[in-house]
Every structure is written in structure tokens, then in C-alpha cells.
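Left out: one protein chain. Kept in place: all the others.
Going in written order, the chains are labelled A, B and C, and every chain counts its residues from 1.
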């Protein structure tokens, strides 16, 4: 997957634009387009075809940003899962949508 | 990974909050926190430790949203890569940051 | 108001950070914090005190960005209201949440 993303970028000579700040911005813009699919609607009325496309765009930029820093994605996700388990102990966080500092 | 995320959610009884609209919103909020690491700074001055953490949060919500719809992540990314290759032909898009409809 | 914002900025020597790209990014981050007040909740369960504060932050950056370009805010809003009235004719857009290009 990363191999393909790099090749796609390099065939278009786009590495010049892909600094980490703009990659993060691009990710955020795609996240916003994902949210637009749900705007003025109930969750179940959003078009899944469009959700899928916009989510893919988010993921593609997320992977490219990780690649920019040379990070391993499963590893950074695993670390965060472990950290969240500490921040949100199951017994304190049960059935609550509060942020960790309000538990 | 998905197995862990589901268990984490269920031990906290959080499935009740996790409708797709709010998952997309949560993803977007994390994307914004990722951007905050770069705010008022050059790309290279952003703290990589914080970038890594916020990117992990984005990815965790992206995976949970995909899981909500029962989607396979490598597959939806592959589809989008193929579609982008059509929208941005290498010869037209070379060295340009224009959107596909301006090429 | 603008007078105060400029004085606030200059007493802190912050003009150096306030390029238009980062001002737009700051605005977007505040917009996201505004959305966080509604996350996992129904509209009516969001804390109005926090909504008010985050909305104020959005407006402060919006005013500063307009000021950066030397724009008059009531005038740019009026122009957009006029343009929207053309894009969304009352008879076609009635009771529809569709985007103008889908009407």
C-alpha cells in the first residue's frame, strides 16, 4: 500500500507539496468532507458510498503522513490503544462520554 | 487491532455513543488536534511525539468508523488509489497541486 | 472591536505568527473545539456556556483574518447573502437540505 502511494506521488512529482504540515491539513480537509456527508442528516441517512470514499481519503493522507515520518502504523496505533486503556479505566469510564480529565 | 478496539469499547459500554455521525465528528476533532501541533509553526518545528499521538487518534476513529460499516480497510483504500489514478493522470497532474477538475 | 484585537496582538508581539494561512488554521481548530462541545450528545444537551466561548474564539479569528486582508465584515457577509440567494432560489430549495448543484 505505502509502495503504491509513494509511486503515485512520485509519478506526479508531488513530493514537493507533501510537507507534514500540509499533509495534516489535507487530512483534516478530507475529514471535513467526510462530515459533510452527515450534515443536516441522521447518521443512518448518510450515503454509505460517499462515506466510504471520504474515509478512504482520510486514511490515504494518514498513511502518507505516517510514511513521511517513517512510522509503522500498527505500532503507533497499538501504543495509543495501550495509553487509552490507562487514561480510561473500564470501571471509571463505563457508560460515560466524559473526557478522561472529567472522570 | 479491530478486536482490541471492540473490546475496549464494550468494556466501557460506549457502543451507545458510537453512531457513525459522531464517529466521523470525533475523527474530525482529532484531525484538528493533529493540525494544532503545527499551528504558528514551520512543518519541521512541530513536535513529532505529539504528531504521532494525534495521528494515532485519527486512525483509531477511522478504523472504528470502517468497522461500524463492516468495511475492509485495505480494500477501501485500494479502491480509492485506483480511482485517484484515473482522476489524476500522471502526465496531466505532474508538478501541479491543482484539483482534478482544474487540470 | 478590531482596534482592541490589534492592540491585544501588538502588546504580545504576535503579528509575526499571524499570517493568513495560520489564522485560517487557528479558526478551523476553534471551529473543531466548538464541535467537541456537541460530540456524543444531542444538540440540546451541549453546554451553552462552552458553546458561547468556543463560538467567540471562532469569531475572533474570523475578524482577525478579515482584518489581515483589510476587509469590511458586514460588506463581505452581505455579498455572500446576495450570492446565496441566487444559488438557492427559494422555490427550488424549499424544505431541501441538498447542495445547490443537486437542486
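As a working rule, contacts are C-beta pairs under 8 Å (C-beta built on N, C-alpha and C of every residue); 3 or more make two chains touch, one makes a residue touch a chain.
This one's a predicted model, so the numbers in the text were calculated from it and none came from an experiment.
As for the chain not pictured, it touches subunit B at residues 25, 28, 39-41, 97. For subunit A, the residues in touch with the chain missing from this view are 17, 22, 25-26, 28-29, 31-33, 35-36, 38-40. Where subunit C meets the missing chain, the touching residues are 1, 4-5, 8, 11-14, 16-17, 19-22, 24-25, 27-28, 31-32, 34-35, 37-38, 41-44, 46, 48, 51-53, 55-60, 62-63, 65-66, 69, 71, 73-74, 76-81, 83-85, 88, 90, 93-97.
Quick note on the criterion: only the chains that are shown with their structure count from here on.
Although subunit A and subunit B share one sequence, what matters here is the overlap of their interface residues, and that overlap exceeds half of the numbers used.
Think of subunit A turning onto subunit C: fitted on CA atoms, that turn is 180 degrees, to the nearest 5. Subunit A and subunit C have CA centres that are 24 Å apart. Distance from the subunit A centre to the subunit B centre is 2 Å, each centre being the mean of its Cα atoms.
In subunit A, the residues that touch at least two other chains are 25, 28, 41, 97.
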